[in-house]
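The complex is shown incomplete by one protein chain, all other protein chains being positioned as in the whole.
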Amino acid sequence: MVAYNYVFVGLLLLTAIGFALAPLALVALIAPRKRSLAKGDTYECGVKTHGETWVRFRIQYYIYAIMFVVFDVETVFLYPWAVAYGGLGTFALVEMVVFLALLSAGLAYAWAKGVLRWV
Amino acid sequence: MDVGSALYGTPLFAQSHRVDLTVSTCVIWGLWLIVGFAGLFPGIVAYMVWLERKVAARFQDRIGPNRVGPFGLLQSVADGLKLLVKENIVPRSADQVVHLLAPVLVLVSAFLTLAVVPFAVGLVPIDPPSGLVYLIAVSSISPLGIFLAGWSSHNKYSLLGAMRAVAQLVSYEIPQVLSTIPVVLWAGSLSLVSIFDHQVAYGWNALNPPGFLAFLTFLIASVAEVNRTPFDLPEAESEIVAGYHTEYSGMRFGLFFLAEYLGVFSVSCVATVLFLGGGTPLPFSAFPVNLLDGSVGSYLLVDGILLAVFSLKVLLFVFAMFWVRATLPRMRIDRLMNFAWKYLVPLCILNIVFAAIWYEVVVRPGALTARNWAWGMIAAGLPVVLGVQLVFRANRKLAAARAVDADWPTVGTIAEASR
Partner (left out) sequence: MGEVVVARILFLAIAALGLLAALGTVLSRNLVHAALHLVGFFFCVACLFVMLEAEFLAAVQVLIYIGAVAILLMFGIMLTRNTRGDDATSLSGPWRLPGLVAGLCLFGALVFGINNAVSPSGASPWAGEAARPSLVEREGEPAWAAERRRAVEDMGRVVGEEFLTRYAMAFELAGLLLTAALVGAVALAHRDEVGAAELPPTVEALPADSAEPVGTAAS
């Protein structure tokens, strides 16, 4: 029967989930369970929690996330290029330098605008 | 040593994503899952914790765990038992389902990365043709788990820690991924087995200038990816209690702990395979892989040598991480982000071009010769040195222009820049 490598990945996924859940299940069976009001409180250094927890975060996090997505997509382009490079030659290198230059220009713009500075 | 005969490869699974699901494959997979992933790897990780405590103790002139068993060797067992009998406390205001899901997600990600690591010839769970992309992909799941842990806890410290952690992880993932591009370029394949084969034929990847730069970048980014000192801001206990796992206790915390050390183990394995030639003991020799003659005896001998050397190299990386932890203080968050985006990313982008130069000079001719190698050292080495100089100088210049950006005492540099 012909199957795929990724059958193993599926099995490994199940194993990993099982490996994570089995001790949790065991804990549920044997560990003590005594609920109390104080125990269920949010732990913020013993001080009563104050104000809203799920607050709005600064835009900076979002900009970093955007840059991450852009560069992550870039790497997805780079991998096939790197694999195929040996069979192609100089034209491939020129193309990739152009591609990298474009991306670097984006990075330089972000840098010049000062968004790479964490405040 | 030409490329054609360099396919020492794996006798069990040729590089293909199809396999014959025969009885032997099923048995081997079963062995991997039960003995390897559910037994051996967590065991190794448990003893890494013991080792870290011993090593850290020695660095601090203490003895470390020595009560449970000889040399404290049973300490990990005791810790595991302790985690099992501890109460699982989930805050009332937490999102119950997501709170459970988060550690599972992080642990699953750590487990899945190990599926494509070739430990020795034929000793690899699977070898898909795009193994490296698979590896990067599954390891990129863990930031999501960490975010969910922080978010679901409904705790300010958790959320702050998680946001920081994710910002750090995604920033360092880029240099980590970019620094593997040269390796792929030289091997001409995304399969980790092919990358190993390439190093058998052309020497370890870390031993040429672009490879060395990529190796350093990969190491730094990997230490940041597994949240270890000096990049342990996500769980900076002096600022945000314990970061994203503040509200985790007992076994659920144990899962995070296990995932972290599993991550340390797997990045050490990956660094060994990608840059240090896997288990080969000598950098420019096919020994011991050239001893393979198809007999079971030679196979066992070769794999024995490879596994022993592989373990030594991994141990070296792990020890280096312990050493760094015992030595360096935590970084400041703005410096941390600066270092990823202003130093590592530009360096990695430049390094891709340098790697192409090395490919043209040394790999393209088809076989490794001393002459080509020497030319490559010059042709690729000079650009690497200049590139590093350029990036550091540019940063220094730009930072000196605004004192608030400076990452070091700027007394001299400001005066220099204003002149």
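Letters A and B mark the chains as written, and numbering starts fresh at 1 in each.
What we mean here is this: a residue touches a chain if its C-beta (ideal position, glycine included) is under 8 Å from a C-beta of that chain, and two chains touch if they have at least 3 such contacts.
Keep in mind that what you see is a predicted model, and the values were worked out from it rather than measured.
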| item | value |
| --- | --- |
| Identified contact with the non-displayed chain, of B:49, B:104, B:117 or B:163 | B:163 |
| Contacts of chain A with the absent chain, listed as residue ranges | 1-6, 50-52, 54-59, 61-63, 65-70, 72-74, 76-77, 79-85, 87-88, 91-92, 95, 98-99, 102-103, 105-107, 109-110, 113-115, 118-119 |
| Contacts of chain B with the absent chain, listed as residue ranges | 16-18, 95, 98, 101, 128-130, 133-134, 136-138, 140-141, 143-144, 147-148, 151, 156-157, 160, 163, 166, 170, 173, 188-190, 233, 236, 239-240, 330, 332-334 |
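Note that only the chains that are shown with their structure count from here on.
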| item | value |
| --- | --- |
| Chain centre separation in whole Å, for chain B relative to chain A (CA means) | 15 |
| Residue ranges of chain A in contact with chain B within the complex | 1-9, 11-13, 15-21, 23-24, 26-28, 30-34, 39-45, 49, 53-55, 57, 61, 64-65, 67-68, 71-72, 75-76, 78-79, 82-83, 85-87, 93, 96-97, 100, 103-104, 107, 111, 116-119 |
| Touching residues on chain B, where the partner in the complex is chain A | 13, 16-22, 29, 32-33, 37-38, 42, 83-93, 100, 103-104, 107-108, 111-112, 115, 125-128, 130, 132-134, 136, 140, 151, 153-157, 159, 163, 167, 170-171, 173-174, 177-178, 181-182, 184-185, 188-190, 241, 246-247, 250-252, 254-255, 333-334, 336-338, 341-342, 345-346, 349, 352-353, 356, 359, 363-364, 398, 404-405 |
